[in-house]
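For reference, the structure I am asking about is given below.
Only one protein chain is missing; all other protein chains are in place.
Chain nomenclature is as follows: A, B and C, assigned in order of appearance, with residue numbering initiated at 1 for each chain independently.
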Amino acid sequence: MEQTGELAHRCLLLENRELAEGWHLFELQAEGLVHADPGQFVQLRIGSATDPLLRRPLSIHYADAQRGRLRLLFQIAGSGTALAAQFRAGEELDLLGPFGRGFPHLDEKAPAIFVGGGIGMAPLFFAAAVRRGAGLPFKFLLGGRADAQLPPDEYFRSHGIEAQIVTDDGSRGDRGSVTLLLERSLENLSPPYRIHACGPMAMLSRVVELARPAGAAVHLSLESRMACGIGACLGCVHPFYRGEQIEYRRVCLEGPVFDGEEVVFEK
Amino acid sequence: MEQTGELAHRCLLLENRELAEGWHLFELQAEGLVHADPGQFVQLRIGSATDPLLRRPLSIHYADAQRGRLRLLFQIAGSGTALAAQFRAGEELDLLGPFGRGFPHLDEKAPAIFVGGGIGMAPLFFAAAVRRGAGLPFKFLLGGRADAQLPPDEYFRSHGIEAQIVTDDGSRGDRGSVTLLLERSLENLSPPYRIHACGPMAMLSRVVELARPAGAAVHLSLESRMACGIGACLGCVHPFYRGEQIEYRRVCLEGPVFDGEEVVFEK
Amino acid sequence: MKNSAPLALDLAGIKMNSPLVAASGCYGYGFEYGTWVDLREWGAIALQGTTLHPREGNRPPRLAETPSGMLNAVGLQNPGIKHFLQEVRPRLGELGCPVIANIAGESVAEYRELAAILDGVDEVSAVEINISCPNVRLGGISFGRDPVAVGELVSAVRGTYRGPLIVKLSMEASDLVAVGRAAESAGADALSLINTLKGMVIDIAARRPFLGNLTGGLSGPAIRPVAVRAVWEMAVAVRIPLIGMGGIASAEDALQFILAGASAVAVGTANFIDPHIAREINSGLRRFLEQEGLDHYSELIGAARDCPESR
Partner (left out) sequence: MKNSAPLALDLAGIKMNSPLVAASGCYGYGFEYGTWVDLREWGAIALQGTTLHPREGNRPPRLAETPSGMLNAVGLQNPGIKHFLQEVRPRLGELGCPVIANIAGESVAEYRELAAILDGVDEVSAVEINISCPNVRLGGISFGRDPVAVGELVSAVRGTYRGPLIVKLSMEASDLVAVGRAAESAGADALSLINTLKGMVIDIAARRPFLGNLTGGLSGPAIRPVAVRAVWEMAVAVRIPLIGMGGIASAEDALQFILAGASAVAVGTANFIDPHIAREINSGLRRFLEQEGLDHYSELIGAARDCPESR
């Protein structure tokens, strides 16, 4: 989408639901944000005082343009998200966005494979829903710690997403990691296809390795500490290969979605 | 009361009612605090983050020892009280106390005159209710800006307090200041009696002046910025006459109620 | 300094519509925010720091949140002055408000060279020399600490740059007021203060400093009381105007600095929380002037010094 129009949005919180253990789903009235692309994010303000000071970046989890509704899905990771989890329906939230560049090529015919690690599924869900809406083929692979720490199957199904799920303890789906699922999927699939992934760095690194022999394009949504979210503070950079060289790029502006082959993984 | 037992109290907020424009009445379940004396105060924590950092001192407005209930009444004065006004029934509030020394001689037979300026009535209400409960005589004089900026008459009556009220604009009672009411009351009364006052410094100063010719004892509840509330930081001091000398005393520990003759008023 | 508009000023030759400056390093080259907000609310924009050669900056993580503040350790990542002249300069006209170039060198010679290059650049209304960046190790010499060194540096730059010259001070100075006086004597037209305070956060789980650079610069509301005090002390020590900054996030905050003696104020970290902060502060300042029945904000500069105790 074009970056025009309003940046600041005050959005009514319609519902705050605990979708899984420690995962909160916000349903917002947010006309100004519903035309965002999958993979873009917003910056949520937590409270009106100066602690916590910075906004928190959250991916757009789902947008219903017709009803002007936006969803955010987040996991309690620290003090900021713990405070956000206490927001109640009827409150107005203060959002900036949409920021960043989302997943590319979502309108392509070639199948898309979405690979999510835990809460990393948040932006992928939106991307999958868009492909589903356009009648384009995709797979949705998701790994989690345990059954209770993932949204119920019904949540995916009600959006026409058939999620293949594995858990560390085998309490839902097979026991194992989502990259095992990916390995299996790739065996049954021949190129061209595209992989879109979001999750912990170790998982993302493995996804890139698995895709390489097949020559599949991989796009990864990265996380980083952010201040401005807009490209101005140079705080959120991550290292990337540029030919032989390594350069820092801003996760907020050049990303958060990047070509997996260019991402530098080692510390 | 003796300062033993618990200092820290987590109290369920049963109700947050806007009793007058910008005045909030908290009804709390607070067994540990209901034996406090009128004039004592608590320190309320606002939020769990570090801004606002300090607690806010609030007088005990009313205690119902039988039902274990405590009331605080406060006016929105700045950012801390504005945030406190947003607390909702069902939340647990974090209080310390009770702190300080309250109004003396509340059990005496001689009539007591309570003189409140605006929100200064908060602790006086409790003192009056105690005398009322003991069947001891008192007058309750209150000045405010306008009708809407004072609790409704009914609020006083339901506690057996017949409040004489004046307002700056005459929208309730006569037009004028509460010290005018006091002047009139003193004309009709002969010593001994005791005056207990709380409100703006200019008003308190006038109360002391008016009482002096009559030789009436005056006790004033002072305000001050506080950090510890417990006597340890020496932050809340106010100057007092000690014979010819002036010395600083801690409002939180030696007060907040002081002999009016000893309070230094000039800047 | 006065002008018909209540917030307009001429700051050492920079014609500003408002005393608000976008603080260096917090506003990129202006374009990043310009996509979204009306930049004409700013009296001037201080661009991110520029060095002679490109710098890749410090390794991430570069940011850490702290109570009412944040640490940054960007390390002056920038494409260098050559790129600046070729790619940034031609677009500066779009911004619609005066531009202050912020420069940092690794030696007096580098500062001089940078200033000499900018002397010919019309798009730049003033040069701010950063003698204080706490996140870069400049071969051991820390210019900002010593009044004599600062005097020499400013003299050198003054010799090559004819426009308004602003010196941005470091709280690391052994004696802040002495450094400010030295800068003034050496020809500075204005002083900016304060830069970030050097700070650190330890990641207790990893048992190591959180930032890639180990230490970072503390900014935001947490440092405001220190910054107001610095402005207060400097205002009696020098005659050149001060640009006060450090934790400003509202008109009330800006007024604290102005009353303490700042002629202009800069906003850094607060942009990250509210990108429309300049508009907010300007209208808050105008409201305050109206309430107080004042024609121009300059009547407030240093007015807190009129209290009896401060004489």
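Definition applied: a residue touches a chain if its C-beta (ideal position, glycine included) is under 8 Å from a C-beta of that chain, and two chains touch if they have at least 3 such contacts.
Since this is a predicted model, take the numbers as computed values, not measurements.
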Hidden-chain contact residue, picked from the options C:54, C:80 or C:209 = C:209
Inquiry  = Using the document's definition of touch, tell me which of B:60, B:83, B:96 or B:113 contacts the absent chain.
reply    = B:96
Ask   = If the hidden chain were put back, which of C:44, C:150, C:166 or C:222 would touch it?
value = C:222
Ask   = When the complex is taken as a whole, what residues of chain A touch the one chain not shown?
value = 49-51
Key: Touch residues of chain C, complete complex, unshown partner   = 64, 66-69, 71, 174-175, 197-202, 204, 206-209, 212, 214-216, 218, 220-226, 228-229, 232, 247, 252, 255-256, 259-260, 288, 300, 303-304, 306-307, 309-310
Inquiry  = Touching residues of chain B against the unshown chain: what are they?
reply    = 3, 7-8, 45, 50-55, 96, 224-239, 247-248, 253
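Here is the rule we go by: only the chains that are shown with their structure count from here on.
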Message = If you average the CA coordinates per chain, which chain's centre is most distant from that of chain C?
response = B
Note = Nearest to the mean of all protein Cα atoms is the Cα centre of chain C
Note = CA centroids of chain A and chain B: separation to the nearest Å works out as 53
Message = Report the inter-centroid distance (CA atoms only) between chain A and chain C in whole Å.
response = 36
Request  = Take the average of all CA coordinates in chain B, do the same for chain C, and state the distance between these two points in whole angstrom.
outcome  = 47
Ask   = Where does chain C touch two or more other chains at once, residue-wise?
value = 67-68, 221
Key: For chain A, residues contacting two or more additional chains   = 50-52
